[in-house]
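Only one protein chain is missing from this complex, and each of the others stays in its spot.
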Amino acid sequence: MINKLKSKDLLGTKDLSPEEILLILNTAESMKEISSRDIKKVPALRGKTIINLFYESSTRTRTSFEIAGKRLSADVVNISVSTSSVAKGETLRDTAKNLEAMNPDAVVIRHSSSGASEYIAKILRCPVINAGDGAHEHPTQALLDLFTIREKKKELKGLKVSIIGDIAHSRVARSNIYAMNKMGMDVTVSGPSTLIPVDIEKIGVKVVNDVVKAIEGADVIIMLRIQLERQEKGLFPSIREYSRLFGLNTEKLKNAKEDVIIMHPGPMNRGVEISADVADGQYSLILDQVTNGVAVRMAVLHLLTGGA
Amino acid sequence: MNTRVMNADEVNRAITRIAHEVLEKNKGAHDLVIVGIRTRGVFIADRLAAKIKEIEGEAIPVGIIDITLYRDDIKSSPSKHIVKKTEIPFSITDKKVILVDDVLYTGRSIRAAIDGLIDFGRPANIQLAVLIDRGHRELPIRADFVGKNIPTSHDESVKVMLKEEDGVDKVTVISDQ
Partner (left out) sequence: MIKNSKILIKNGRVIDPANKIDTVLDILIENGKIIEIGNLLSINKSEIQNPKSEIEIIDASGKIVVPGLIDMHVHLREPGYEYKETIKTGTEAALAGGFTSIACMPNTKPVNDNQSVTDFILDKTRKEGVVNVYPVGAISKGLKGEELSEIGELKSAGVVAITDDGKPVMNSELMRRGMEYASMFDIPVISHCEDLHLSEGGVMNEGFVSTELGLKGIPNAAEDVMTARDIALSELTGARLHIAHVSTRGAVNLIRDAKNRGVKVTCETAPHYFTLTEKMVDGYNTNAKMNPPLRSEDDLKAIREGLKNGTIDVIATDHAPHETSEKDVEFDKSPFGIVGLETSLPLTLKLVEDGIISLDEAIAKLTVNPARILNLNKGTLSVGADADIAIINLDKEWQIDVKKFKSKGENSPFHGLRVKGLVNTVIINGNTFNFEAH
């Protein structure tokens, strides 16, 4: 069994091997126990500095990385777009160079441009963790989804997963598709045809526009957030119609398997892509995802910056 | 060159003796808990608990501690340690904790384990039981219970094999020459 990740960075799940995914999930399992202690802190990353560089607002992911770093005793510094020099027009290269000069041990980056994390990883010597770049990848979200699924279903291989919503603009979808394919899972994507990107089948998924059909036989349903700007861009006619055709509710869920689990990367539009009773219902693992997110990010931070 | 220093019977007898010593020193099994250090300390801890139950008829809680996240030698270690789970599903506060490892060498693992234990509560005391003490301490740490003292040089290593992990109970000293 391998004991470390081959790359200096975690930029996406596309580049991870199945063994690496398992290493992260197994390490996260050990990390999860720490969060259940009274004293939720271990000294593993004492003296290490982790910079959270967030060019997009994100409470959940940023907080999750911050807690993960702190539970490992790292010093975590948050830089967010409103307070940084980005507003003054500094380039990403200059920002990266300036951060480099402060000798961080890891940089966690969230950016609206696809490829921004790869770009900055080429400049920085320290590990870079992609916390979401444009519509490209969001690897820790996919890893925490896998962790949550495995916790519930024990075995990943052979599971049928349906990802429903705005696939075109979703980094969560892409990271999940890559990771799930590697773990031998069977992925279907569903949503309005205007939000299914071209040639997505070639990545290794089935496309089923009809949500009811996409739900049938699924072990796992992942609902994606629909952003209201998409309506303004003419990608769907109205929230009402979106919700009726593609939103998950108790009625549609009747077609699902009895032991189906439902996940959502958040933040949710209650009553739009997911009805409140489903979000809070017995099949929902949405809060488990949040809990597990900390463990997975602890695992990733430790694997990339601990030792060696 | 490898020298076998303990066979299965000797390992078994050493653990039995430690069980007796633990009970004698603590005047019985009351308030005792055992925590084994991953990996092989865990198996010795389980065996020790079984012996104590045999002798005293009382089952005492056994926990597992993984010290990877507490180590001070990660930077110098050639390969990374995989983080495994720590499982101490009971309170250690005001308990007498018997910390168990296979080999006591520099004392650094024990330091890490003690730091880890303290995060779980405030035990009445911590006592250390090891199968082998090979000397060369780098920290002010000593064992309360020792299966066997084996004088070694720095360039030798001590290999403890246990049925649960290695299929056989055996201790050998491996020298580099």
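We just call them A and B in the order they show up, numbering each chain from 1.
Everything that follows uses one rule, which is that a contact is a pair of C-beta atoms (placed from the backbone, for glycine too) under 8 Å apart; a residue touches a chain by one contact, two chains touch by 3 or more.
Keep in mind that this is a model prediction, so the values were computed, not measured.
Here is the thing to keep in mind: the chain we left out touches A in the whole complex. Screening A:43, A:197 or A:217 against the full complex identifies A:197 as the residue touching the chain left out. From the options A:6, A:40 or A:93, the residue with contact to the unseen chain in the full assembly is A:93. The omitted chain makes contact with just one of the residues A:137, A:186, A:219 or A:273: A:137. When the whole complex is considered, the residue among A:115, A:217 or A:281 that touches the unshown chain is A:115. Within chain A, the residues in touch with the undisplayed chain are 14, 91-93, 111, 113-116, 118-119, 133-137, 171, 174, 197-200, 202-203.
What we mean here is this: only the chains that are shown with their structure count from here on.
Chain A and chain B have Cα centroids separated by 40 Å. Across the interface of their complex, chain B is touched by residues 1, 3-4, 23, 26-27, 29-31, 33-34, 37-39, 41-44, 72, 299, 302-303, 306-308 of chain A. For chain B in complex with chain A, the residues that touch the partner chain are 66, 68-70, 74-75, 77, 79-87, 115-116, 119-121.
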